[in-house]
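Showing subunit A:
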Amino acid sequence: MKRVRTPDSADGSTDHTDSRVDRRAFLGAAAASVPFAIAGCTGGSQSENTTTTSGSSGDGGSGGDTTTESSGGDGSGGSSKMGGTLQWGGAVPVQSLDPHLESAAATQRVLKNIVEELVQLQPDYSLKPHLAKTLETSEDKKTLRMTLQEGVTFHDGSEMTSVDVKASYERVANGDFLATGFFDFVKELRAPDDYSFEIQLTEPFAPFVARMATSELAVVPESQAKQDKIKEPIGTGPYQFDSREIDTSFTMTRFENYWNASEENGPFLDTVVKTEIKDPTTRLQSLTTGEFQFINGVAPKDVKKLKSSSNERLETQFPKALVYMGLNCAKKPFDNRDVRLALDYALDKEQIMEAALYGTGKTTATPAAPGSPWVNPDVKPRPRDLDKARAHLEKAGMPDGFSVSFKIPESYPTQVQGAKVISDQASDVGIDLQIQKITWSTWLSDVYSNRNFEATTSSYLALWYPDVSFFKFLDPNGAFFFTGWDNSEYNQLVEKARHLYDQQERAKLYHKATEIMHEDRAGHLLLWWQADLYGAANNYKGHMGTADGSTLWFADNYIQ
Partner candidate 1 sequence: MPAESHATETAVDSTSEDAPLLEVKNLRTEFRTRSGRVVASNDVSFTLDRGETMGLVGESGAGKSVTARSILQLIESPGEITGGQVLFKGEDLLERTEAEMGPIRGKEIALIPQDPMSSLNPVLTVGKQIVETVRRHQDVSGAAARERAVEAMRDVGIPDAEERVDDYPHQFSGGMRQRVLLAIGLSCQPDLIIADEPTTALDVTTQAKILDLINDLQETKGMGVLMITHNLGVVAQTCDHVGVMYAGNLVETAPLETLFDAPRHPYTRALIDSIPKVDVSYDELPSPEGSMPDLGELPAGCNFAPRCPYATDECRTAGDPTLEAVGGSPSSAACIRADELDLRESATPALAGTGRDTVDRSGDPLFEVRNLRKYFNAGGGVLGGVTLSRDDGLLPQVERQQVKAVDGISFDIYPGETVGLVGESGCGKSTVARTALHLMSPTSGEVYFDGQPLHELDGSAVRSLRTEMQMIFQDPQNSLNPRKTVGQIIGRAVEKADVAHGAEKRQRVRELLERVGLSGDAAERYPHEFSGGQQQRVAIAHALAAEPRLIVCDEPVSALDVSVQAQILNLLNDIQAERSIAYLFISHNIGVVRHSCDRVAVMYLGKIAEFGTVAEVFSPPFHPYTESLLSAVPHADPRQVTDRILLEGSVPSAIDPPSGCRFQTRCPRKAGAVCETDVPELEAVADGSGHHISCHLSVEEMSERRSFVEPQGRLD
Partner candidate 2 sequence: MAAEASVVERLRPTTAQRERIARFAVRVRANTKAEIGLAIVLALVLVAIFAPVIAPYSISKTDISHRSEAPSVAHPFGTDSLGRDIFSRVVMGSRISLYVGFGSILAALAIGTVIGVIAGYLGGLTDELLMRMMDAAMAFPPVLLALTLMVVLGPDLSNVILALAFVYTPYIARVARSAALTERNESYVEAAVARGESNRRIIFSEVLPNCSAPLLVQGSLNISFAILAEASLSFLGLGAQPPTPSWGLMINVGSGFMDTAPWILIFPGLAIGITVIGFNMLGDGLRDVLDPKVDTVAA
């Protein structure tokens, strides 16, 4: 069954801009990636293998996109895996390192290995207790009781107890952090003894448990929980923070007495050194010349070359992010439904995806993650039909088209590439989309907050959990809403769905919502899903991606 990973925003190359703009520190290039939320279901076993399916078949000698990487396959003893330094060519610089504050994908990729949470997301999207040995929810689903693992030590050598867990959660509750809003539904936090911890909710609220699996509720030692701003995080993870130079490099070393260390799952690598290289072509060249053993953010155009080369291998993880065209429905001309429809009919989504992603992505008409029950099968993207497009233009009173600005954040090459093809196709019916490449900070202030735009492109980390897909960036009071499309029927449906637990019922509501969105031609013209593309040298073994899609887990990787 296809699983949706937590994609960070945007396409492979420079997604340095995907950290969420949060209260405290301005993260400059902050993408509006959605906070992680995991479906409320519990249980499910942790299986080592992350299944990935990808468009590209695993041909050729390279390990290709490991469907199931059998870890012990070559039978060599565990010891040979130990040691070595991984040179990692990173696409986006690591931002600030406060786990409760920082949701940028680039930062999450490293924090994942440093701090850990009470519960962890599994490939099958079940939620496995991690630092919490057991997790029970009361019948009225209002109280969560957990017993903590024992013998877990922090990087600073101190032992983890419920005091640390309570301090971490209280830090988020009383401060101004990413997950602070969720504590509106928390009545009380209790730590009855050293190794048990209870959370009393005011009403059943599924997203809270999902949020506990993200670094926004990671467990840090009590000493750090008191700090207003954590610069060098101390956690319980397999790797500990070593050093960093802003925008240049980040280094983390193996934590000797990691509580969950094992012969089989590592951690094996001694140190992981990330060097930040902005340009995708140079990054790939450094991989081929052997300066790096692993790079993330491979450009779609290089996929063919990488797969054909013998001494490197490609790994894809689909889907990572949804890219869509934002139309400002609060302003002329896109306030008129016919104009939106005209544009929809003018575009050949398949061609656009092919141009931008060289076939490594998929078109869609629903924001729900592919393969999830929330996908409404009979809503398809409108095929290109110039006559219908002209008809709608006439109905809207603009027979010979119109001219609008088309603002593209310049740090997303695939969106820029797509925009060129879109503007070319739209010009066939007289719609003149004037491309304006702007910096991410200008996009944030012009498009996102001041809404002074007509057409733009944006991306969004799709997530298996529907609330993020349908509410977060389509509902007027969702956190990442900027198109001004307001359909009351749609809003009620999605609001109601937020509080339902039963999967079938929620699916019905989301299917209806998809129809309304399509029929009313929402301000979100969905373009394509795109994949996470990683490149690695042949001697760099182990799986790269993790369950949530965009972070990296280095523990089980080793250099032969």
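On how the list was made: all candidates are chains of the complex that A comes from, given by their letters.
In this text, a residue touches a chain if its C-beta (ideal position, glycine included) is under 8 Å from a C-beta of that chain, and two chains touch if they have at least 3 such contacts; residues count from 1.
All of these numbers come straight from a predicted model, not from anything done at the bench.
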In this complex, work out which of 1 or 2 touches subunit A.
2
Looking at the complex, which residues from subunit A come into contact with candidate 2?
279-281, 299, 301, 305, 351, 354-355, 410, 416-417, 419-421, 423-425, 427, 434-439, 442
